[in-house]
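For reference, the structure I am asking about is given below.
Every protein chain but one is kept in place in this view of the complex.
Letters A and B mark the chains in the order given here, with residues in each chain numbered from 1 onward.
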Amino acid sequence: MNIFSQARRTLGQPDPNFGAPLDTTKGTILYVEGISVSFDGFRALNNLNLYINEGELRCIIGPNGAGKTTMMDVITGKTKPDEGSVYFGQQINLLELSEHQIARGGIGRKFQKPTIFEALSVYENLELATAADKRVWWTLTQQLNSAQKYRIDEVLLQIGLAELRHKDAGALSHGQKQWLEIGMLLMQNPRVLLVDEPVAGMTGEETEKTAELLVSLAGDHSVIVVEHDMKFVRSIARKVTVLHQGSVLTEGTMDQVQNDPKVIEVYLGE
Amino acid sequence: MLTQRLLLSDRGGMIVLGLVLIAMVLVPVCNLLIPETSSLHISTFMVTLLGKFLCYALLALAVDLIWGYCGILSLGHGAFFALGGYAMGMYLMRQIGPRGQYGDPLLPDFMVFLNWSELPWYWQGFDMFWFAMLMVIVIPGLLAFVFGWLAFRSRVTGVYFSIITQALTYALLLAFFRNEMGFGGNNGLTDFKDILGFPIAADGTRISLFLASGFMLIIAYIACRYIVTSRMGKIIVSIRDAETRTRFCGYKVESYKLWLFVFSAVLAGIAGALYVPQVGIINPGEFSPLNSIELVVWVATGGRGTLFGAIVGAFTVNYGKTIFTSYSPETWLFALGALFVIVTLILPNGLVGLFKRNKKTPTENTVTAVESKTETAATKETV
Partner (left out) sequence: MRNQTPLFGRWQVQLILLLSLCCSASVFAQDAEISTTAAAIDTAPTEALATTAPEFDTLVKALTQGSLPKRAQTAKKLGQLDDPRVIPIITALQQGSLYAEKSVDPLVAISDNAGNYVNALNGEKIPATQAEPLKRVPINNTMRSQLRTLLASLNLNDKKPAVRLNAVNRMIADGVDEDTIALLQERQKTEPNEDVRDAITTAFALMNLQSEKASVRIDAIAVLRGSLQQEVRSALLDIANNDSDIKVKQQAQFALDSIEDRISAFRLTENIFFGLSLGSVLLLSAIGLSITFGVMGVINMAHGELMMIGAYVTWVVQQLFPNQIAYSLMIAIPSAFIVAGLVGIAIERGVIRFLYGRPLETLLATFGISLILQQAARSIFSPLNRAVELPEWMSGSLVINPVLSITYNRLYIFIFGLIVFFALLAILKKTSLGLKVRAVSQNRAMARAVGVRASWVDAMTFGLGSGIAGIAGVALSQLTNVGPNLGQAYIIDSFMVVVFGGVGNLWGTLVGAMGLGIINKFLEPYAGAVLAKVLVLVLLILFIQKRPKGIFPQKGRAAAD
């Protein structure tokens, strides 16, 4: 590839940014097509195809090593696949963008282990996540405007941490940290939320609250949840995708999936 | 509003800056106005020593900004310091003019000695003060930019970064030792005569240099304070604590690290430029990896992650060094070595941390880049 074609491709590629309109005329917001990834000969993803509709709540399940986290890595730009394509809306090719561009463009990701800024307060965590100009020189002088402050308050209520806004994030409980992380995603005004094992290690009450939160988010956002906890999946899922050995085993409602002989075989053995 | 944010909320910083200001008033008075016979008189040697310490403090500030706040441990900041110093040294060399031993109007002595017939291109322009000062900023800044761009772009972090910065300063050390480089080789640049027309050894010049160092330190402190209290400062701390999260919040982590690194290198370069006329020499020894790692320990001793802590550390350790080396030079390395161990084991927040017990310690969290290892560290601590 010569430098000109590279330049042309870069120029032709709209750089997604906060609030930029996204072409979702076909109703599908995320196209994952024919993705394969291998690590040292081990195929983590094998010709994976996945389509997410706008406003959908999708649960993804699968045994360990099925490639769930790798799939998220590919979508968010952390891992570049060996082959395949990932499109965000009709036009934006995610494979050509880096992590921060994808995040700015409207795909938020929550990690398996809660990762928040422990040295900062809850409020500051949300402040940093706020959709705004995130280039170096702007952040040197930027202050929150009133709309952004309002948005932070809104999200604080949504995730139930309004009372704890000035507490150090490091001092929160495990469940609260998970919610804070989801809140940080919301501050980015994302179109798609990727949520990796949101209820791992949560108490029953916390799990219930998380389920409510995620269900309320669907509609405004497309939400993709990766989870092991079947009870939790059943309580929120409309459509479930089962991954196995790096590709989609089956898709459907929870009941359909649970009665699928292939799924039973994978989960229970022969 | 701004002063509130920058200074008033920072009690430790206020105290330290206040002390620097007081010194900047008292030292000139005691040196120039009080006669030598009086016990209150401060000798010119002492003025130079304090001026040197101010430069060290500025350097420590630069290191603290990237290490304490952004978690980037550079073991090569001595290189930027030395480059700034060399840029200043080149100006001072050109000022000697025909007063050198060989009396060549254009060529510095060492070039005459090497039988060079003309000034190398990279020595051009250094006879002008403004140009030399520009280079003091541009050269360390440019090196930091290129090096940082290469390193951060390929996500070299943690100890890897530390090691290659050490390799960087080591490479420069070897390079500057070469006579062919045109920087005086082994002996470096020395025998300076005057700066801006003033004789360099005169008391008045010494005092002026001392004052300039003090002013520079204060300005740099306020600039650093401005950065760390801005949103950028929070982002930098976030990068230190959870780099991936910051990236997935939409921040281009590499750019933040790069600009902070460049800024820090420029501060180090300025410190070097102020240092050279006061000590009267710059040689490749300044590039030695030991120097760079030693200044990291100043910051660690003072307390990283607090800007004034770096200043406190630089003064304490260097004062200790002066005392030690004048009484028994052999024990200094023992003391310095022990200091490294003690600070990391017992005083992770440095001297400043002793006074601020109620604040959360930054080290218990994920200061390091190896996130997978923190789990073990945490379990170790609870066991």
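The rule is short, and it goes like this: a residue touches a chain if its C-beta (ideal position, glycine included) is under 8 Å from a C-beta of that chain, and two chains touch if they have at least 3 such contacts.
Keep in mind it's a predicted model, so treat the numbers as computed, not measured.
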Among B:V20, B:M111 or B:V296, residue touching the chain not depicted: B:V296
Given B:L6, B:C224, B:L339 or B:V352, the one touching the chain that is not displayed: B:L339
Omitted-chain contact residue, chosen from B:Q166, B:S264, B:Q278 or B:N349: B:Q166
Full-complex contact with the absent chain, from B:L150, B:L196, B:I219 or B:L354: B:L150
Positions on chain B contacted by the hidden chain, ascending: 73, 147, 150-151, 153-156, 158-160, 162-164, 166-168, 170-171, 174-175, 177-178, 289, 293, 296-297, 300, 330, 333-334, 336-341, 343-345, 348, 363, 367-380
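Just so it is clear, only the chains that are shown with their structure count from here on.
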List of chain B residues in touch with chain A within their complex: 226-227, 230-232, 234-235, 237-238, 241-242, 244-253, 255-256, 259, 360, 362, 365-366
Of all residues in chain A, those that touch chain B in their complex: 18, 76, 98-100, 103-104, 108-109, 111, 115-120, 124, 127-129, 131, 134-136, 139-143, 168, 170, 184, 188
